[in-house]
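Yeah, one chain of the complex is gone here, protein chain that is, but the others are all in their spots.
First chain written, first letter: the chains are A and B, and each begins at residue 1.
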Amino acid sequence: MKIKNQEDFWAGLMFVGFGALAIWLSTDYPMGTASRMGPGYFPTYLGAIMLILGAIVAMTSLKLGNGEKITPFAWKPMIMLSLGFMIFGWGVDHIGFIPALFALCVITAAAGQTFKIVEVLVMSVVLIAGAVGIFIYGIDLPFPLFWWR
Amino acid sequence: MQTKYKMKTLVAGLVAAAVLAAPMTTMAQNYPTKPIRLIVAFPAGGSTDIIARLVAQRLGEKLGQQVIVDNRGGAGGTIGTEIAARAAPDGHTLTMGTTSTHVIAPAAYAKVNYDPVKDFDPITLVASTPYLLVLHPGVKANNLKEFIALAKSQPGKLNYASAGTGSTTQLAMEMLNRAAGIDVVHVPYNGNGPAGAATLGGQVQALFGSMPAVLPHAQAGRLRAIAVGTAQRSPALPNVPTVAESGFPGFEVSLWLGFFAPKGTPKPILTRLQKELTDIASNPEMKAQFEKNGASAVTNTPAEMNTLMKTELEKYGKVVKAAGISLK
Partner (left out) sequence: MDADIISNLALGFSTAVSPINLFYCFIGVLVGTLIGVLPGIGPVAAVAMLLPLTFNLDAVGAIIMLSGIYYGTQYGGSTTAILVNLPGESASVVTCMDGYAMARQGRAGPALAIAAIGSFFAGTVGTILVALLGPPLAEIALKFGAPEYFSLMVMALIAAAVLAHGSMLKTICMIVLGLLVGIVGTDVNSGMSRFTFGASGLADGLSFVVVAMGLFGFAEILCNLQDKADTASRDILNQKITGLMPTAADMKAAFGAIVRGTAVGAFFGTLPGGGPTISAFSAYAVEKKLAKDPSRFGKGAIEGVAAPESANNAAVQCAFITTLTLGIPHGATMALLLGALTIQGIAPGPQVMTQRPDLFWGLIASMWIGNAMLVILNLPLVGLWIKLLKVPYRFLFPAIMVFMAIGVYSVNNLDLDIYMTILFGVLGYIFIKLKCEPAPLILAFVLGPLMEENLRRALLISRGDPTVFITRPISAAFLVATALLLAFMIVPSFRKKREEAVADSEAL
């Protein structure tokens, strides 16, 4: 068995997965009846529809297609951008707005192909100054600037 | 010798106490040393936020430090209230607590990560908003008695709208359902606006809505106001009787808003805040602004607030149980 269309095959499997997940999670919620639906009714049926449609997408991909392949994932940018965001989200309340922004700038910049430390530092300072000017002094967002608040 | 020794211990103890207490008293004396964060557990622009901002501005002027409103909305106000409960008790973090955050959520939610009484030092109430029972004009009932008779003649046929499951608007009507022995069916909407629209359009027959949301429509004659939930009649609608005087003595539903500090905030700071806030809420100009927003200014003491919370927790707890409301 050869997969004719990899994109559709994996997309189909993904939908099957999401559908199954929705049905499984919905088992915690009362179903009710069609005339008096409980909180579980809608998600269970949506999950089922999704599972069936996903299976059709995946099965069709075995027969129809022009050999579409999935291009490789950009792991490094994915990890760096996620890490930068995570530190920012955690950081605003814990280490303050400015350090959190600095971490975000440097880490995301490292996701790119060229990383020149001086350039990145200058850019960080400019972005932080702009963000603090606009959001803290301009429109009074209530973020602590540093860990000592 | 022994007395001398005792004396020494006493002096040392006093000195130590003074040294330890010094930062606290100077802190209280210099208070506030930095901008104060007022956590509002509801989104910007809502009725709680509006009252909070009105008061925050005045409080800032009085304390000589900015009072920054920090909106931490979500999950019926429990997210922001939890953040306030965990904040440093130094008087620089306060929160605007309401019937929703300090009574209904702890009573109705299966899991709330704070204790409204044990985790907070109440300061004072500032305002309260009445609830108003309104009907679509097509409903054949001109007062509460006729409405109850109508509901009794066709049990389970009438509907009422609420601002959401577990909202004060639902609990108010459920209390009436129980008190009058009627069965008006709950249809939850997503907020006061949609609930009001559904009643205006006649999709449902009744709504026990918050005053600011329904008053304009009642005044325009688009909705028929038949009773107010407060103990006294509202100055805005002097001809509308209270539920209590229509045959249900003791019936009282309103939404109060008050200031709270995290538990352990120094006494002098609490006293100072109570004085300033009471001043603000008693100011005629502020009273007028509250009234424009459908609220009336109320003040009390921390002890009274604790009693209020305890009685209300019990009162609403019963309704929540009887109506089978449980939010998970």
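FYI, a residue touches a chain if its C-beta (ideal position, glycine included) is under 8 Å from a C-beta of that chain, and two chains touch if they have at least 3 such contacts.
Treat the numbers as computed from the prediction; the structure is a model and nothing was measured.
Peer 1: Among B:G64, B:G138, B:G201 or B:P238, choose the residue that contacts the chain missing from this document, as touch is defined above.
Peer 2: Counting the whole complex, the residue in contact with the absent chain is B:G201.
Peer 1: Pick out which of B:A213, B:V243 or B:M305 touches the chain that's been left out of the picture.
Peer 2: Counting the whole complex, the residue in contact with the absent chain is B:A213.
Peer 1: Write down which of B:Q65, B:N143 or B:N159 is the residue touching the left-out chain.
Peer 2: In the full complex, the listed residue that touches the missing chain is B:N159.
Peer 1: Take the complete complex as the reference. Which residues in subunit A touch the chain that isn't displayed?
Peer 2: Within subunit A, the residues that touch the unshown chain are 7-8, 10-11, 14-15, 18, 22, 25-26, 29-30, 33-39, 42-43, 46-47, 49-50, 53-54, 56-57, 60, 66, 68, 70-74, 77-78, 81-82, 84-86, 88-90, 92-93, 101, 104-105, 108-109, 111-114, 123, 127, 131, 134-135, 139-143.
Peer 1: State which residues belonging to subunit B touch the missing partner chain.
Peer 2: 43-47, 49-50, 53-54, 57, 70-76, 78-79, 82, 108, 113, 159, 164-166, 185, 187-190, 193-194, 196-198, 200-201, 203-204, 212-213, 215-217, 219-220, 222, 289, 292-294, 325-328
By definition in this document, only the chains that are shown with their structure count from here on.
Peer 1: Centre to centre, by mean C-alpha position, how many angstrom separate subunit A and subunit B?
Peer 2: Whole-Å distance between the two chain centres: 37.
Peer 1: Which of the residues in subunit B end up touching subunit A in this complex?
Peer 2: Against subunit A, the touching part of subunit B is residues 34, 37, 68-70.
Peer 1: Would you tell me which residues of subunit A are touching subunit B in their complex?
Peer 2: Listed in rising order, the residues of subunit A that touch subunit B are 140, 142, 149.
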